[in-house]
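A short write-up of the structure that comes next.
Just one protein chain is left out here, and the rest sit where they should.
Here the chain labels run A and B in written order, and each chain numbers its own residues starting at 1.
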Amino acid sequence: MSAPPIVEMKGISISFPGVKALDRVDFRLFPGEVHALMGENGAGKSTLIKALTGVYTIDEGEVRIDGTPRRLGGTADAQAAGVSTVYQEVNLCTNISIGENVMLGHETRGPLGINWRDTHRRASEVLEKVGLGELDPRLPLSTLSIALQQLVAISRATVTDSTVLILDEPTSSLDANEVENLFTVIRSLRDEGVAILFVSHFLDQVYAISDRMTVLRNGTFQGEFMTADIDQATLIATMVGKEMKALDSLERASSRREVDRSGAPVYRAEGLGRKGSLEPTDITLHAGEVLGIAGLLGSGRTELARLVYGADKPEEGTVRLEDAEAQIASPSQALAARIAYASENRRDEGIIRDLSVRENLILAVQAKRGWARPIPAQEKNALVEKYMNALNVRPADPDRPISNLSGGNQQKVLLGRWLATRPDVLILDEPTRGIDIGAKTEIMEEVIALADEGVAVVFISSELDEVVRLSDRVMVLKDRRKLTELLAGDSLTSDTIIATIAEESAPEDPGSLEPAGTGASS
Amino acid sequence: MSTDATSRTSMLRTLLHRPYFWGLIAIALLLAVNSLKDPSYLAIGYNANTGSLVGNVIDILRAAAPIAMISVGMCLVIATAGIDLSVGSLMAVAGAVSMELLASAGGSAGAALAALGLALLLGAVLGAVNAVLISVVGLQPFISTLVMMLAGRGLAKVITGGQNTAASNETFRWIANGYVLGLPVVFLLAVLIVIAVGLLVRRSALGLMIEAIGMDPRAARLAGVNRRGLLFAVYIASGALAAVAGIFASASVMTVDVSNTGYQLEMDAILAVVIGGTSLAGGKFNITGAAIGALLIATLDKTVVFLGISSSATPAFKAIVIIALCLLQSQRVRDLFRARRAKTAPVTSDAPKEAVAA
Partner (left out) sequence: MSAAITTPPAAPTVSRLERLRQQLLSRADSLPTAAALVIFVLMLAYGEIAYGRIFQLSTVSNLFINNAHLIILAVGLTFVIISGGIDLSVGAIIALSSVCGVILANAGWNAGLVILVMILIGSTIGLVSGVLIQYFDVQPFIATLAMMFLGRGLASMLSTVPVRLDEASGILLLGTKIKLIDGPKVNDLVITPGVLIALLVVAAAFIILHRTRTGRTVYAIGGSEHSASLMGLAVVRTKLFIYVASGTLAGIAAVVYTARLGSAQNITGIGWELDAIAAAVIGGTLLTGGFGYVLGAVVGALVLGLMNVLITRDGSIPPEATTIITGGILLIFVLLQRAVISRQRE
């Protein structure tokens, strides 16, 4: 790569209240290359993109575009600097025509205002470049599948003669053919000299399209690699990390006890599924067992948890609780059936920012009891005190707004919220993400203690070492379906899980053979 | 510094942090202005014939009663991040149905009770219709209640056949014009209802759940909170309270003016709620604040008339208050204040961070 980089970011740091989203991250992008940005959820990929597109202002560091230092104040600034972005949730307007979406802001104008004939003709030309030349640009965008909308968004980026094109998870709702079409377009743009930043959680696709990659983890830079030089297993290991320090104090859970799987399972679902989010999947949970769910982002791990909890309504499958047929179609039904779920999205689906720690903690118990049976003050205080002490919430002031707490302490309060409902089944989705090591260890110790008390715990984490340490059994998911289940034992290590995921290359990906457009649920 | 002084300042500080503090100041200010014009404005006399206290302040309390009713209902609705524009029209409906019933059923106490019951029932039913449109059909609260506002006003006119029906019934009249312990019944009733609603939502878990769905519907749903049921509860409550307000308003003159009873009072209610420190974005609400807001509006109404300005000009003053409050609530203005405070005292702004780290 002899040409100088078109984008050069050095020592970029961005903080949000309570979190350091990016910590002195370096990144460079060369013209005529496809560069993949890799990392798990919360690694800082989208923060880095938003720093480059001017959505976030950076606290520290420098951005150079084409050699000149830039202060990007917004999307318009970035576009003026030649940086265009196509986001995962296609940012077009479905209420207007395809051609207009391509040309909006760049229409041909004549004496009578916009010349629609010419505008649509030019739109057709631009669409031709991404292989959509035959499309009638006068049809509304809403008539197109998400896949085609994605291509329309890319063709919009080419109208502005961008030198840098950022594609944020462009393939998350495309099927295999559509992905190939997209790749054809990406390659031809690359050959024209456009620098393309490609973000995807599908490893196979990253290997198919990218020339170079940068890996982030927990907001830090892990390295820049030529794609040809790094194999899948090494990449996954770099992405998920091996945070041994946090785990040293923990004994391996499974080595300490035997799980009795002979009785009726606490929870058993057969063929639990929902179009566009999860293939029919069987899942069985036993009392006193920690079931780990391993899989990369987008593998269906969160989708499975949400279906079990009724946060999304299952479209198929039967559920049995202690061998009795049951129907769980909403969170309140799940709570009544003593199932609790801590969402991975702590900010939007977990804490209620403006409520106090106390109120956040008792909310689920209260919802379960109903409005007319308020928890007596004494009992409430005892409950709050119990869980704040047990989980070591700091600061120990229940009347403080929860938004004042650090991420780890917020997570502990949420864990307390679900524990207070005395669940038989507790699903923890990424409970250790974005929190400090001390809180991490405390939460994992709590998980083991719960299992010892007889709770069936489902533990989802992208930190494979954590999954291995805690779980008695591990379910491995990929591409929205279950690959296998592995029993804990000396042979189960994070490397075996990585190998399972990496080996299972699925060109005939059954998870995405759905007709286009059904993935629009996101 | 003596401990006495510090405890007094801390008491003052808690009061200062009450959201309705500025509402109380504004009431005091308006009363002061009126006293300047007429030093005897605040004087309260005793009328031995009716066994009642008389005076401008008593008039204000009386006028505040119906506004307080709809404000309390509106407060609950706004806490769920909704709005109820139909309360004014529902007042007219309640007034119309009770006047029609009394006009035909006569002056017995039983008739008065029946009128009360019917009005409350109708208010609750129309509130439930709002709730269906919002939580089942999924329309925006603003548009659903706007339709109800149009239709309700029409319904009131249809009930009375377009007439401003008058009736006579001493029991019913007593609600608005009677006195107990020298105070107007209508005021005492309003206080009782405000306290009852306040206790109901704060002693039960309703308040917490209403705030939860208003602040963050997604997180609240995952915590098992039943949004639909709560929406039904608040819109029915708002409808029933509007009916109470309608009864108050029509009982005072024993006439319903189908075009003017409750006209534009939804605006007063929204204003009272905002004055009381409840954000229009939903979430944390304050029933006491809403009641004080209603009192402020009643004071403002009376002041404008007392100062000889046409009563129809009061909306302009209310508008200025709304705009000022919205500006104070806006992020931009808050940031401006915060920036200024941070500049003068950089140490205090870091304090919470340290506390978290500790």
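Everything below uses one rule, namely that a contact is a pair of C-beta atoms (placed from the backbone, for glycine too) under 8 Å apart; a residue touches a chain by one contact, two chains touch by 3 or more.
Here the structure is a predicted model, which is why all the values come from computation and not from measurement.
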Relative to the complete complex, which of the depicted chains are touched by the chain excluded from display? A, B
Touch assignment to the omitted chain, from B:28, B:44, B:113 or B:143, lands on B:143
In subunit B, positions touching the absent partner: 83, 133, 137-140, 142-143, 146-151, 153-155, 157-158, 161-162, 258, 267, 270, 280, 309-310, 312-320, 322-323, 326-327, 330-333
Determine and list the subunit A residues touching the chain excluded from the picture. 75-76, 79, 85, 87, 91-96, 100, 104-105, 107, 109, 112-114, 116, 130-132, 134-135, 139-140, 142-143, 145, 147-148, 151, 156, 177-178, 180-181, 183-184, 187, 204, 207-208, 507
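Heads up, the rule we're going with is that only the chains that are shown with their structure count from here on.
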Distance-wise, how many Å sit between the C-alpha centres of subunit A and subunit B, to the nearest whole number? 44
Would you pull the subunit A residues touching subunit B in the complex into a rising list? 18, 309, 311, 331-332, 334-335, 341, 343, 348-355, 359, 363-364, 366-375, 394-395, 404-406, 409, 417
So in the complex, the part of subunit B that touches subunit A is made up of which residues? 203-206, 208-209, 211-212, 215-216, 218-226, 230, 283-284, 352, 355-358
